[in-house]
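I have placed the structure first, in the form of structure tokens, so that the comments after it can refer back to it.
Missing here: one protein chain of the complex. Every other protein chain is in place.
Let's turn to chain A:
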């Protein structure tokens, strides 16, 4: 059985390479109308008048509505993660009715016969606003007398995790590192803008959306709009990237359902990029105050984290849960006895934040990996050495961390040794010393990041204990067709990850069928009736394992039928490479022959149904814990502040690998996104709360010219928590790379007295840090 582990080229590629794709915006239905939204130009204002009457009379305009027209039916956009009992979850109308709280919030809409006419008609809508003060700075927002985003105030919640006596650990500590880091606000920027199409026959509704979460979305839309769940079908067709940004229940999805009901027509809405920058949920945006106490030899005594997390104007699907996921990761791969994490969620008049690739874990990893470098500098130790003195040794697994997670497996020594060797660490250190001695205006910096992450979201019991509204299981089903071909239905919902290929590899090995005989179906609640969708590096770890479990059930059914056909006891049947044989004989039947026999059903054993298919719902026992060591060398021009990544080595341990090609691609893309945060990307609001980075011309997504070739390799320590031994890889690169790059920049500049550069580390910021 050789499919798992081979670099199969992807099944998905054929349609994507030839333009025969099904992006949501590609679709048209007879009579379909186009929707355009008028959006608030004010960060915070009372709406005193909306007049859509002039728009209604324009050619091609079918309807125009204001928020008040939806007030009775639009409900409130859901937050599924009320992290504390006293959390403030403000009402969040999909279309603002009386008050707007961020620039871009929808205040009116037009339905027209084409997209140009819809956009034209927006100009004819009149809206009067009474300005209210914006709330933009988290620290200011928490002061007494600050203007309020919501009546209940600007604090959404506080949340604490504490273990051991941190006060004692910090008291009289030989070394105390006290730092504040800013996790700037990011715009996820999936290449496919969001799009929604909705239609109804008057009773049942179908919604197509560029979403990562068709199943969660169906449930949440049913709860929000009151459309009965069984009358609502949600389809995620080809989806062009997500990175968490399409893990959402959006205003536009709700409103398109309501608009198809109101107008009696199919409707479609597609955002422009500048509309998306304003209104796709943002990521990160935290202020991290971190205090690390250590012994004189560098061993960590304890860690305190005081976190402010910007929620934006409302709590969306998992907004408050994002920093809480990070709570379990600030300790990283290190041993310590005391840990105290305090988080305050803060409302501001900005676009809400929510999950963005890594969701809480990159932020936490950044802080601990930056602080470990600071500790090394303080003690004049090599940053690798200070990590060695603190990390969990491979023989200590399974290991329960100070944050309460049990890491099942890992080998930080092996990954680090491999990375150091690929990187040429000692040689680069020598070159760095030489450049320092020479006073070279271009200094070399070396950055280290030894990360881990919690993936495979998630054990349902753990999610329940953290007050999340749903479970973390995944569903898969496998059905043998009469010709012996195999249909697999998965509850996870890919948007670039390659499920169709990887799941085919798993099934091919499990059932002994050819790779090409397997097709994988997903993303349509009418076909894939049950699922928890794709996020949190969970698809393979939970969804792939569910498909494998379904294969095992199919084999058990087939074994009974084989025994009957072969006239022996089921226990005497052995299965190998697609054939059921009577033990010790050549007499056997292939799974394809048994599929046909089951379809014909002429001679099945008593009590056996005429179907060779099975479902499985798998709930993981534990998270998975990928880890790795990333090393980055940067050249920093101290005269201009320009940074150039000279080399980048990533050695990741994602457990068993189903498809090395896909794994490498995920690592490459992840690193690029993390580098984006380190060097280029930032969502900037001005003093009035206008987003200054509302287009791709202002928000800098890295191009090919901005990035180097990444050197990637792996170690392989299988996860013990699932039968595939897999850990997940979707977020690893992003989590690891941001601190590796910034550590390298600071390392280059440390002899000049620089101990931090705020992200993104632009030439200007570096130049100012040196001035």
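Everything below uses one rule, namely that a residue touches a chain if its C-beta (ideal position, glycine included) is under 8 Å from a C-beta of that chain, and two chains touch if they have at least 3 such contacts; residues count from 1.
Please note the rule applied: contacts and distances are computed from a predicted model.
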Name under which UniProt lists the unshown chain, selected from "Glyoxylase, beta-lactamase superfamily II", "aminomethyltransferase", "Carbon-monoxide dehydrogenase small subunit" or "Outer membrane lipoprotein-sorting protein": "Carbon-monoxide dehydrogenase small subunit"
Of A:214, A:472, A:498 or A:626, the residue in touch with the unshown chain: A:498
Among A:388, A:668 or A:765, residue touching the chain not depicted: A:668
Among A:56, A:115, A:179 or A:485, the residue in touch with the chain that has been omitted: A:115
Residues of chain A in contact with the chain not shown: 9-10, 12-14, 16-21, 23, 25-26, 28, 114-116, 189-193, 238-241, 243, 272-274, 495-498, 661-662, 664-666, 668-673, 695-697, 701, 703-705, 707, 709-710, 733
